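Heads up, one of the protein chains got dropped from this complex, but the rest are sitting where they should.
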Amino acid sequence: MTEADPVRLYRTVRLIRRFEERAIDLVRSGHVVGGIHPYLGQEGVAAGVCAALRPGDVVAGTHRGHGHVLAKGADPARTMAELCGRVTGLNRGRGGSMHAADFAVGVLGANAIVGAGGAIVTGAVWARRRRGEDLVGVSFLGDGAVNEGMLLEAFNLAALWRVPVLFVCENNGYATTMPVAGAVAGSITGRAEAFGIPASVVDGQDPEAVRAATAAAVGRMRAGGGPEFIEARTYRFDAHHTFEHAVRLDYRPPEEVARGRSRDPVEIAGSRLAPDRRAEVDASVEAELDAVVAFALAGPEPDPAGALEHLYASGLTARAGGG
Amino acid sequence: MTEADPVRLYRTVRLIRRFEERAIDLVRSGHVVGGIHPYLGQEGVAAGVCAALRPGDVVAGTHRGHGHVLAKGADPARTMAELCGRVTGLNRGRGGSMHAADFAVGVLGANAIVGAGGAIVTGAVWARRRRGEDLVGVSFLGDGAVNEGMLLEAFNLAALWRVPVLFVCENNGYATTMPVAGAVAGSITGRAEAFGIPASVVDGQDPEAVRAATAAAVGRMRAGGGPEFIEARTYRFDAHHTFEHAVRLDYRPPEEVARGRSRDPVEIAGSRLAPDRRAEVDASVEAELDAVVAFALAGPEPDPAGALEHLYASGLTARAGGG
Amino acid sequence: MPRLSYRKALNRALADELARDEEVFLLGEDIRVAASNVTAGLLKRFGPERVRDTPLSEQAFTSFATGAALAGARPVVEFQIPSLLFLVFEQIVNHAHKFPLMTGGQCAVPVTYLVPGSGSRTGWAGQHSDHPYSLFAHVGVTTVVPATPADAYGLLVSAIRCDDPVVVFAPAGAMEVRSDVDVASLRPVPLGRGRVHRRGDDVTVVAVGHLVHDALAVADDLADQVSVEVFDPRTLYPFDWDGLLTSVSRTGRLVVVDDSNRSCGIGAEVIASVVERVRLHAPPRRVTRPDGAVLPFAPALDRAVQPGREQLRSAIQHLMKDG
Partner (left out) sequence: MPRLSYRKALNRALADELARDEEVFLLGEDIRVAASNVTAGLLKRFGPERVRDTPLSEQAFTSFATGAALAGARPVVEFQIPSLLFLVFEQIVNHAHKFPLMTGGQCAVPVTYLVPGSGSRTGWAGQHSDHPYSLFAHVGVTTVVPATPADAYGLLVSAIRCDDPVVVFAPAGAMEVRSDVDVASLRPVPLGRGRVHRRGDDVTVVAVGHLVHDALAVADDLADQVSVEVFDPRTLYPFDWDGLLTSVSRTGRLVVVDDSNRSCGIGAEVIASVVERVRLHAPPRRVTRPDGAVLPFAPALDRAVQPGREQLRSAIQHLMKDG
C-alpha cells in the first residue's frame, strides 16, 4: 500500500502493541526466557514504514525487533512461538526474540548487534537487483547505531553503489541509558547527509506521517534513486529490556517519560477511526492474540538432540563436545 | 614555530624528499627489505603541519609515514637505521618502515592499518591532558581512511569529548589504485563536518599554506576548542609502494601524473629562498643524508636470539615454538 | 564472615584500584548507571572523568584506551557482550598487543578488558552467548577467567596493575556465586598461577571459570569411586604449566572441562602441553562445547551445547576404565 489506509495502519500498530504486552506477560510467567526489548511506544515506525513496502521488499531489524517482523508480515503466532523457543517458531526456536527472521516475507532478521544490519541488507538488495528483481530494502536502526563505524561504512557503500536502501533511524532518545546528546556529535541526519544520502526527520509517533515519508523515499528509490535516510523521532514507553523491570536504572526523568507517553501512536492512529470501527479492530486483534498465545504455548519444545541442526548449510556435522 | 620560517620549512621538505630518495635506493640495493610507501610529493603536508606543533605535542602517522616521523623531529639516522632493520633504529629494528615510532619526540608511530591512528592519538591526548599537560595531537590519514568505520567512530569520540586532535587528511587522489571519486560518497571534509568538526581544505603542495592552516586550527584547539580537520590536497609522485616499481599497475593517466608532479612542494618552498641560501640548505641536507645512510648501514643487525624481546612489557617470557 | 558475591568482588576491585591509582579509569557503555552492576556506585565516588560512559563505538573506545595507556593511563574497558570482543579484535590484537614489540620496547599498553557475564546467559541466544577466551590465549593476550569471588577480586586487581593488555572473562555462570570471605583478606592474585581447589590422587580435572564449581560437585559425587583433583588455571594465558604438570605427574590422568569450542580451544592446548611432557596412564579427555558451536535460543538446546556435569562425570568414569 502506498495509499493511506487508516484501518490497516491502526490494526498493525495495535497488533504490535498488544503483541508486546502479551510477550511481556510471557516473560513474567517464565515462558519467554531471557526477556525482550519491548517495542512499546515505537509501533508507529515499523507500521508506517512497512505500510509503504511491497511483499518482495526486504527489511533488516534490530534487537528491538518484533515490530519490524510483524509489520513486514510475519505470522504473529509463529513469531510468538519463536519467543517461547518452540519448534513452531519462525526460526524453529533457534533464534528467539533477538534473531526472529522470516525470509519468506522479506524479514532478514532481527539482529542483536547494533549497527550490523545496514551492510547486510545493502548486499541483499544489490544481489537481487543484479538478478533483475525490482525491490528496495529497509535497514531499521536505533539512535545508538549511528555511532557504530560498521554502519557508517554501510552508508558509504549504499550511497556509492546507489543501492536503494532506506535507513530508518528510530530515535527514541536513548541507547540503553545513554541519551543522544551524550553520544552523537553533530546530528543524526547529518551522519547520512555526509555520504550524500537525502535525510529527513519525521514524527515517529504518527504512523501515517511515517508511511507518507517512507512512500516518498521509496518512490524515489524505485524510480532509480540511491539510498535514503529517515530519522523517526519516537519514544520508548517501557524499559530498554525487560531485565529493567527488576533492576531500577535511573536515567529518564519521570516528567520526560510522562511527556513521551502522552503521544501514543496507538491513540494517534486510533483517533482517525470511527469509534466503533476502532472497537471492532481492537476486538479482532484481541481475538487474534489469544490464538497467537495459545499457538505459541502449544508448540513443542525442540529436542536437545538436534541442538546443532542448521549449524552448517552444507550439511557438515559438527564434532560433539562430550568427553 | 607558529611563525613562518621559510628556511626551516624548506629544509624539512627537502630533507624528507632526499631521505625518501635515499631510502628507495636502499630498497633497490636490498638494504631495506619489504619496500616502503614513498612520501614523495606529499612532503609539504608533514612539514607544514609539524612546523606548527610544539615538541610536547603528539602525532600518529600512517603506512606512508617517514615524512611524519622526520617532520616531528625524529633523528633521520635512527629512522633510516630502522628501515634497514638495525638495532640502532628507532624501534631497534623491530618496527621497520610501517611502524617507525619515536615516543621521545611525540611520534606514537606510523601504523600499517588504515584508519587506526585516530582513536589512539585521541586517547593519548585525552589522558595527558587529564594529567594537566597542555598538548594537542595530530592524526595523519589518507583519503582512503575516511571510509574506515573505526576512524569515523574516532571523529565522534574526539568531537563529543572535545579532545584537541587535528585530523589531517592527505588527499593524494588515490587509495592504492582506487580514486577518491570511486570510494568516497559525499565529500572528505563533509565526513568530519558531520560530527561537528570544523573542516577546511588547504593546498597540500604549499608547505607554508599547510603550516598557516595548521597554526590556525591548533591555535583554536589550544584555546580550548575541540578537534579540527584539514584536507590537504596533494599528489603522490611515485608508486603506492615500491613493489609497484616492479609490477606495473595501470590506474593513473600519464597526463595526470605530469600535472601532479608539476606542483612540487620542494620547488614551491625552495622558490621562497634566495638561490644561494637554498643551495646552502641543499648541501647541508646532502651532507646530513650521507651521514644518515652511513649510520644506518653501520648499525648491527639484531640477534635472532632476541626475536621476541619487548613482546610483553610486563616481563612475561613467551613459550618458544620449537619442537 | 560476610558473604561476598562475585559481582561485588569485581566492583570492589574496580573501586580499590580507582582509589589507589589516579591513572586508572573506566570506559564502557552504560557504566554510569551500572547496567551490569559491576560499576555500581563508582560514578558517584570517582566522577565522570574516571567513569566514562561511551557512545556505541566499541572500536574507537578500545583504541582510545590503547592511546591513553600509551600515555601512561591504566584504562579498564567494560564490554556488555562477549561477542563485542570480536568487534574489537583488531584493536586489541593488532594494536594494543603488538605495540610494545613493534616499537622496540618504547611503550607499554596496560589496558584491562572486562566482560561481566561471558558465556551463556540463558535466553540471550546466538550472538550474545560466546565464550571466546581461547582466541585470546591463541593470540597471546593475557587471559583470565576467575571462578570464585576472591579470585575475581584478586585477578582483576592484578590485571589492572599488569603492564600488558589483559582480558578478564567473568562467566555468567559464576557471576552469582557467593562465598564466605573476610573482605579485609582480599589480595591481588598473581597472573599465571593456577589453584588446586581439591586434592585428589587418581585424575586431574582442569576446569575453567564457572565450570570449576561443576567439577567440584562432580568430584564430590564420585568421591567413593575415584579421587579427583580439581585444578583451576585461573589464567589461561600465560598458563601455569608447572602447577598443572605437578598435579598430572602425580595423578597420571587428565580431563579438561572448558566452555569454549572444542577445536583449537584451551582444552586442546592443555592436553597437548601435558602429553608432550608426561606419559599418562590413560588417554586424556576433554569436555567442551562442540566444534563451531552457536548457541541456539531455546533453553534446552542452549544447555545441550554447553559442557555439563553429566558429560564430565562420564568422561572421568570412562577414563578410569581406560587405564
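The chains carry the letters A, B and C, assigned in the order they are written, with residues numbered from 1 in each.
Just so we're on the same page, a residue touches a chain if its C-beta (ideal position, glycine included) is under 8 Å from a C-beta of that chain, and two chains touch if they have at least 3 such contacts.
Since this is a predicted model, take the numbers as computed values, not measurements.
Trainee: List the shown chains that the missing chain touches in the full complex.
Mentor: Among the chains that are shown, those touched by the missing chain are A, B, C.
Trainee: Among A:47, A:113 or A:197, which residue is in touch with the absent chain?
Mentor: A:113
Trainee: Quick one: which of A:35, A:48, A:89 or A:204 touches the chain that's been left out?
Mentor: The single option touching the absent chain is A:89.
Trainee: Of the residues listed, C:56, C:73, C:101 or C:248, which one is in contact with the missing chain?
Mentor: Of all options in C:56, C:73, C:101 or C:248, contact with the hidden chain holds for C:101.
Trainee: Identify the residue among B:132, B:254 or B:322 that touches the chain left out of the display.
Mentor: Within the whole complex, the residue contacting the unshown chain is B:322.
Trainee: Out of A:9, A:32, A:70 or A:154, which is the one that touches the chain we can't see?
Mentor: In the full complex, the listed residue that touches the missing chain is A:154.
Trainee: List the chain A residues touching the unshown chain?
Mentor: On the side of chain A, residues 89-95, 99, 101-103, 108-109, 111, 113, 116, 118-128, 130-131, 149-150, 153-154, 156-157, 160, 308-316, 318-319 touch the unshown chain.
Trainee: What residue numbers in chain C mark contact with the hidden partner chain?
Mentor: 83, 86-87, 89-90, 93-94, 97-98, 101-102, 125-127, 130, 132, 134-135, 137-141, 237-239, 260-261, 263-269, 271-273, 275-277, 279, 283-286, 291-294, 296-297
Trainee: I need the residue numbers on chain B that touch the omitted chain, in ascending order.
Mentor: Residues of chain B in contact with the hidden chain: 32-35, 82, 85-86, 91, 93-99, 111-115, 144-145, 147-150, 175-178, 182-184, 247, 249-251, 301-302, 304-308, 311-312, 318-323.
The working rule: only the chains that are shown with their structure count from here on.
Trainee: Measuring between mean CA coordinates, which chain is farthest from chain B?
Mentor: Following the centroid criterion, the farthest chain would be A.
Trainee: Whole-Å distance, chain B centre to chain C centre, using C-alpha means?
Mentor: Averaging C-alpha atoms per chain gives centres 39 Å apart.
Trainee: From the mean C-alpha coordinate of chain A to that of chain B, what's the distance rounded to whole Å?
Mentor: Those two chain centres are 45 Å apart.
Trainee: Where in chain C do residues touch two or more of the other chains?
Mentor: 54-55, 57, 59-60
Trainee: Any chance you could list the residues of chain B touching two or more other chains?
Mentor: In chain B, residues 149-150, 153, 156, 160 touch at least two other chains, as defined above.
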